[in-house]
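Only one protein chain is missing; all other protein chains are in place.
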Amino acid sequence: MRAYIARRIFGMLPTLALISIIIFVVIQLPPGDIVTSTLDRLQAEGVEVSNDQIQNLRAQYNLDQPMVFQYLHWIGGFVVGDMGYSYLYSRPVNELVWERLGYTLLITVSALIFTWAIAIPAGIYSAVRQYSIGDYLLTTVMLFGLATPSFLLALIVMYIGYEWFGITIGGLFSPEYRDVPWSLDRVSDFLGHLWIPMVVVGLSGTASTMRILRANLLDELNKPYVVTARAKGVRPIKLLIKYPLRIAINPFISTIGLLLPVLISGEAIVSIVLGLPTTGPALIQALINQDMYLAGSFLMLLAILTVIGMLLSDLLLAWSDPRIRYE
Amino acid sequence: MSDSPLEFDLDEVSPRQLIWQRFKRHRLAMVSIVFLVLIYLMAGFCEFVTPYGTETRNVKAINAPPMTIRFVDEGGQISLRPFVYGYDMHVNADTWMREYTENTNFRYPIYFFSRGERYRLWGLIDTDLHLFTTGHKGYVHFFGTDQLGRDLFSRVFYGARISLSIGIVGVVLTLFLGIFFGGVAGYLGGIVDRLVQRIIEVLQSLPTLPLWMALSAALPVAWSSIGVYFGITIILSLFGWPVLARQVRGRFLALREEDFVISARLLGASRMRIIFKHMLPSFTSHTITTATLAIPGMILGETALSFLGIGLRPPVVSWGVLMQQAQNYQVIVMTPWLLIPGLFVVLTVMAFNFLGDGLRDAIDPYSANREAS
Partner (left out) sequence: MVRSSISVITLRVILLPVLVFLKIAGVTADQAVLPKAWFEPSRTASELGITKFSQSPILSGLELPSVEVRLGKDPLVVSPLADIGRYGGTIRITRNEWLTFPNVESPMTISADMRTILPNLAQSWQTSPDGRRLTLTLREGIKWSDGKPLVSDDFLFVFNDLWLNDEFDPIPRRMAKGGRAEKIDDRTFYYEFENPNPLMVNYVAQYGSFMFLPKHYYQHFHPRYVEKEMLSRRIEDLGFISWMEYIEACRRQLIEESVDQPTVDAFQIVERTPTLARYIRNPYYFKIDPKGQQLPYIDKIDQQIIDNKEVIAAMSATGQLDFSAFELKTQDIPLLKLGEQSGDIRVLIWNRLHSSDVVIQPNYNYPDKRLAKLYWDHRFREALSIAINREEMNQIIYFGQGTPSQMTAHPSSAMYDKQFASAYADYDPARANFLLDALGLIDTDGDGLRDYEDGEPLTITLEFVDWETPKGISLELVSIYWREVGIDLRLKLVDSSLQSERAQANKMQMTVWHGDKVTDILLPISPLWWAPIQSGRENTLWNDWVRWRQTNGRLGVKPPPIMTQLQEWADEMYSTIDDKRRIELGKKILDVGAKNIWTIGTVGLAPQPVVISPKLRGVPDNGIWGWDNRWTLSYHPSTWYFE
């Protein structure tokens, strides 16, 4: 087992190196660079900018250096925990990331829990009552969540939240609870706002989760041991939970890691629509403005989280199924 | 082989018929396929199906609500020919709202297969024949109009042509990439396999949205609409293939050891021949299912890019472009009919999913419904 873990961790490194190169290249792809944003800022205050002196600015930001050097500079800092400096927000990236990442993870994790809380019971029901009206109904409702573009859903839920529940638009807190110390009231206000992004981000994943579970469960339910147990008079619910469900849920473990990038993309769009202070909008701003350190470090961080997530789920699988270790 | 009558009966039924029999049992899939055929037909012939072009403006009806189709007029008279009443527009000086009231003095009958605006079907056939118009006077807006007074019904179907074809073209590209990489990795194994595996791992570790964004922003500014269309399609499929490639690879690994492949190899068939003649056909059905389930992702991807302002752009009309223009609070409160394109996206995506489910159940009954992703 130990050898397996070591091999896997070692195997992550080339993947991460490749990811970092892709990120760097992709961010450099669009035309323009951070200097253009600086020019823009100067012009907004009536500064006249001349083309001949833009080079000066480029030098200030190290943009006149060769690409390879710029890459090494960035990744070298990243490895030792210095994510660089955001020219867009005029602050260290580390600071920006930590203050936003919390909300992002909170929304993402709660969305994930929401997805499972809805999808697992629905999947079980659909499998047990295959081709019943309930099965069709549930499948349709879940698919509806998948089929509605998340920005549209966010907008509609925002409207409903305001019209029916009086939830203020924009942000994660009502005005009176912004920037006051945590209290029970503040927590409940926060939860009152959190459910909108949670539902919207979570709904997009329920359909596929439910479908996988339903299919896996159906496979198991037709197996001889279940038929035998049923014939022997084991109570249906107990039987279901004890064996088939456990096996049917197995594949989830292997996909937890892969869910993260999907949820992050969804979260970004939803946060833009709802005006939430999470990583998503900042990442998109950084990409648009080619704020290399912010965008690059953000993406790199997410990629690392994903790779670790995949590793953990693999380890979990290996632990539960020894055959994998020796493959 | 056997003389049992039952087996004999089964021999009469071709595998294709068997699949069709099983498919028919999935009601939602049946409804979906009818819906999809219909909407693809309407998108294909959208110039004919719709009464107006994408840029025809009706200044008398800006942000006008959908019209009611009537068979009974004010006086209770029943008319076999459907008709609509014209709108009176009035800008309310207090609310700044354009208020529309039906004016029963203006009754516009709807004529089928009638003459209207000139257009060129597929850029080839010059005609002015439409499925329906109100003739040369009046106007009809089933889905209402947008902020420039353009007929939403017409725009939805012109948009369908773009959005639906992006789905198909994108999936074909994805299939090509997926089968190529997955097949190569699965069949050759070794270093190639490990390399492809790694690329897949890398692509799956990154959120697609930032990658889409960066790539679309890199599309040259001066590209024509067609160029942007293909650019966007390629970007969408660039990140869709890993899922398929993984499945194909798995299949190849399994098939490599199957008797028929081994015997082909022993008989001295070339690798290419083995791959294309023997292995690929054996999972065509599976591939079709996966492709069906991948199309909605493309359609949704297009709308997401448009939402971020980096996808297709006017004058191209796509569902994403239409939704992007309806993406604000004001639309929900005041002109909700502008969300109709969203409804079409939802219905189409759901239909493709049901169709995919049905196909899988029908083609692959034993590995019941297994999602391979």
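Labels for the chains are A and B, by order of writing; each one numbers its residues from 1.
Definition applied: a residue touches a chain if its C-beta (ideal position, glycine included) is under 8 Å from a C-beta of that chain, and two chains touch if they have at least 3 such contacts.
Since this is a predicted model, take the numbers as computed values, not measurements.
A.B. asks: Considering the complete complex, which visible chains touch the unshown chain?
C.D. replies: Spelled out, the missing chain touches these shown chains: A, B.
A.B. asks: Looking beyond the chains shown, say which of A:L221, A:V273 or A:A318 touches the absent one.
C.D. replies: Checking each option in A:L221, A:V273 or A:A318, the one touching the absent chain turns out to be A:V273.
A.B. asks: Check the options B:I78, B:I191, B:A222 or B:M272 and report the residue that touches the missing chain.
C.D. replies: B:A222
A.B. asks: Looking at the full complex, which residue from A:F144, A:Y162, A:F190 or A:Y243 touches the chain that isn't shown here?
C.D. replies: Residue touching the chain left out of view: A:Y162.
A.B. asks: Which chain B residues would touch the chain omitted from the figure, given the whole complex?
C.D. replies: Counting only chain B, the missing chain is touched by 55, 57, 59, 62, 91, 94-98, 123, 147-149, 221-222, 224-225, 309, 313-315, 327-330, 333-334.
A.B. asks: For chain A, which residues touch the unseen chain?
C.D. replies: Residues 31-32, 35-37, 39-40, 42-43, 45-54, 56-57, 60, 85, 87, 89-92, 95-96, 99-100, 158, 162, 168-171, 175, 178-179, 272-275, 277, 281, 285, 288-289 of chain A touch the chain that is not shown.
Here is the rule we go by: only the chains that are shown with their structure count from here on.
A.B. asks: Using mean CA coordinates as chain centres, what's the chain A-chain B distance in Å?
C.D. replies: Each chain's C-alpha centroid was found; their separation is 26 Å.
A.B. asks: Okay, in this complex, where on chain A does chain B touch?
C.D. replies: Interface residues on the chain A side: 14-15, 18-19, 22-23, 26-27, 29-31, 136, 139-140, 143-144, 146-152, 155-156, 158-159, 169, 207-208, 211-212, 214-216, 218-219, 222, 258, 261-262, 264-265, 268-269, 272-273, 283-284, 287-288, 295, 299, 302-303, 306-307, 310.
A.B. asks: Of all residues in chain B, which touch chain A in the complex?
C.D. replies: Its residues touching chain A are 27-28, 198-199, 201-202, 204-211, 213-215, 217-218, 296, 300, 303-304, 307-308, 323, 327-329, 332-333, 339, 342, 345-350, 353-354, 357, 367-371, 373.
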